[in-house]
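Only one protein chain is missing; all other protein chains are in place.
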Amino acid sequence: MRDRLTLSMRASHLLALVFVAAALALAAIGAASGDTFYLRLGTEALIFAGLALSVDLLLGYSGALSLGQALYFGIGAYVSALTLLKVPSFWLAMAAAGGATLVASIFGGLIANRVRGVYFALITFGLAQVVAKVVYNTRELGASDGMIGIPVIDIGFGPVSVSAGNPVGFFLIVLAIIMGLYGLTAYLLDTPFGRVLTALKANEKRVPFLGYSVWRARMFSYVLAGLIAGLSGALYPMLRGFVSPELMFFATSGNAVISVILGGVGTLIGAIYGSVLLVLLKSIIGSWTEHHLIVIGLIFMVCVMFLPKGLVGFIRPRIEERLLTGAKEPAAPSFAPARLEAGSAKP
Amino acid sequence: MKTTGYFAAAGLLAATALTSGALAQSGPIKIGVVTPLSGTYTPIGQQVRWGLELAAKEINAAGGIAGRQVALIVEDEEANPAVAVQKAEKLFQVEKVDFLAGTVNSGSTLAVAQLAERNAKLAATTVSFADSITTDKCSPNMFRVNARAEQQSVALAAWLAKEKPKAKVYYLGPDYEMGRSTVAAFKSSAEKSGAPTGGEVFAPLDSKDYTQYFGQIRASRPQVLYTSVAGNDTVRLLTQLQDFGLLTNLQVVGASGTVTSQNIGAIGQAAEGFATGVGYSPQIDTPENKAFVTAFRAANKADPDLYGADSYGLLFAYKAAVEKAGSTETDKVREALRGLSWQTPQGTKTIRAGDHQAMQPMYVVRVAKGKFDIIDKVDADKAIGPDACTRF
Partner (left out) sequence: MNALDYLQFVLAPQVVNGLALGVAVVLVALGLTIIFGMLDVINMSHGEFYAIGAYAALALGAAGINFWFLLVLVPVLMVPLGMAAERLLIRPVFDSRDRHVTTLLVTFGLALVVEDLLKVAFGPNTQRPLTPIPGATELAGIIVPNYRLFLIVVGAAIVSGVAYVVYRTRLGAMVRAAAFDRNMAASLGVPVALVYAGTFAFGVALAGLAGVLLAPIYSVFPTMGRDFILLAFTVVIVGGMGSIWGAVVAGLLLTQVQALASLVISPVWTDPIVFGTMVAFLVFRPQGLFGRLGHA
């Protein structure tokens, strides 16, 4: 039996397919023209899309705005960098980064999930600030300079191996990982347990009466989001060969929030589109003015106020309609877990 | 769909990049500038840009480099290494620049040095003064034409030993890598010349209020206060010291970035008497410098400071190297830059081959009536310190 949530997820998946097709086309054009820069920029946009995805999982599904998600992105990046400096193994670095962010997000979740709403935003903001400050002052982690000299690794898949320095190869690997994370998240949200998360956003007070633990559901989504951010962050030093404390700063978290708002809250795929859109906006605006914050800030405000479901939220209902008429079902208003309005105004 | 436009644009740009790469030898020499034009370091980035633009204008007016015009391509790096690397890669890969300059904070400089290596291009910094850039983290593809922390502290300590022998020094640094290394560098120079240490404290970057350290400072009764805070932090530190009446009978000395033309206006009276070891002052009394200061003022309605002057001088080093090498190829230009001596408004600079650090005469300047008066000078070879780079 298909319900509205399944329907809107299907629409998201369709957009995800379009995205992958477009990305593959870019890879083909890039490979044919011998381009390096745009492929690597696209790879970076995908890595930050992973961070945005984790912000959307929290904001769009359990209604929790994280202003410090870069914390886990940064932990993933640093642990991956430290591992690669010792052993240049892709799988080991990913495992270490995943493990570290898992532990860190459990700790963070125990603190942050004691509170709701705006207090959650302030706590996540503060947590990231404090850890970033500690990293900024720790000599063993390169302090304010960060760490350079992370080798260009070979990523082995059984008999085949791809160099992280190969623009097309690494782009495709990152694309596969980020879309894999997207798929995994979408799958988990579609399980009965994932439905509890969506219910949280709609009406948190009622969830316990249905026999579910609110805390456990929130904790689960927090840790999953931390893990997604950490695994995305682990890819960063492989691409750029260094890490710096700026990766944990508010600017990074803020960009992820902006990406999610631009792309569409609660759509998952919107976070990925939004991230690419933001990179594109920044490079276009950045080339004609250094005052890009004014333009991005204005676009952001307009999105929050007049387009609360973002780009994908604008497009998706049209796709849903098509899907519905295709299946000859009666037209129903689209289900929108994306709504910012959900949740209670007062803590 | 937004993405299709993006891909089409990417394809087009990639195509143009290829054609322009093929024409590069006859077209202008492209120099990339990756410098902070937004965020905390904006004022420094502005000086870097002004200095480079003035030099490019003068070089072009005089016939360019080996007959080719110079074109600057400026990108904002937001004082963030992650952005700096992205922009630098764009300049290397898409714009096919021959040379890169402009990074300010040492994190960006180090990250860009690594990127230059991986792209087989050359880059230079005219601002970062962390010793590590030309010592333990030196790179064969990175050059530094400004004075590093050790050169500054040697010059300053030599003057201090003459001016206030065996004076007790208190150290106040910003708590991050640069702050700690500049304090350590000056402390070792000062202690070598017999100045006892009264104490040291490291305040967080962007501290609002420095008064919480004043008690400790007063209690140790120092004659000299060394500080390596910069930008807004200096404004607060010095004016708060002044408000508390602590500047009387206290000689404040500091790093070259502590009091600059960007913040001296805001510090006002509290900057009077501040002394530092630095590679440049607009007061240098040579015809070259006077011409430079006049031209800089005319172009930018502001005085040049060390960042502007070092950036200006860099392009002339590059010009000399390219003309000597007869090419813009990385290996040939690198060879030509090594050991190169050239004229700048600051006097003759020489790039030491062993670590790519420029040697230059160092000045001790003291603020009097809002200007940096030169009160002492240390020869280039006395200030430079040993070559500690082992990578090449």
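A and B are the chain letters, set down in written order, and residue numbers restart from 1 in every chain.
Basically, a residue touches a chain if its C-beta (ideal position, glycine included) is under 8 Å from a C-beta of that chain, and two chains touch if they have at least 3 such contacts.
Bear in mind the structure is a predicted one, so any value in this text is a computation, not a measurement.
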(request) With the full complex in mind, choose from B:Asp175, B:Glu272 or B:Asp303 the residue touching the hidden chain. (result) B:Asp175
(message) Tell me which of A:Ala16, A:Ile29, A:Ala52 or A:Leu65 is the one touching the absent chain.
(response) A:Leu65
(message) In the whole complex, not just what's shown, which of B:Asp136, B:Glu191 or B:Asp209 touches the removed chain?
(response) B:Asp209
(message) Contact with the hidden chain only, please: which subunit A residues?
(response) 59, 63, 65, 111, 114-115, 117-119, 121-123, 125-127, 129-130, 133-134, 137, 254, 257, 261, 291, 293-294, 296-298, 300-301, 304-305, 308, 339-347
(request) Can you list, in ascending order, the subunit B residues touching the missing chain? (result) 38-40, 42-43, 46, 175, 201-204, 206-209, 211-216, 218-220, 231-232, 235-236, 239-240, 243-246, 262-263, 265-268
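Basically, only the chains that are shown with their structure count from here on.
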(request) Would you mind writing out the residues of subunit A in touch with subunit B in their complex? (result) 18-19, 22-23, 25-26, 29-30, 33-38, 40-42, 44, 133, 136-137, 139, 142-146, 148-149, 152, 165, 240-242, 244, 246-247, 249, 251, 273, 276-277, 280, 283, 286, 290-293, 311
(request) Would you mind writing out the residues of subunit B in touch with subunit A in their complex? (result) 1-4, 6-7, 10-11, 13-15, 17-18, 37-38, 75-76, 78, 80-82, 85-86, 89-90, 92-94, 105-107, 110-111, 113-115, 118, 130, 132, 137, 175-178, 204-205
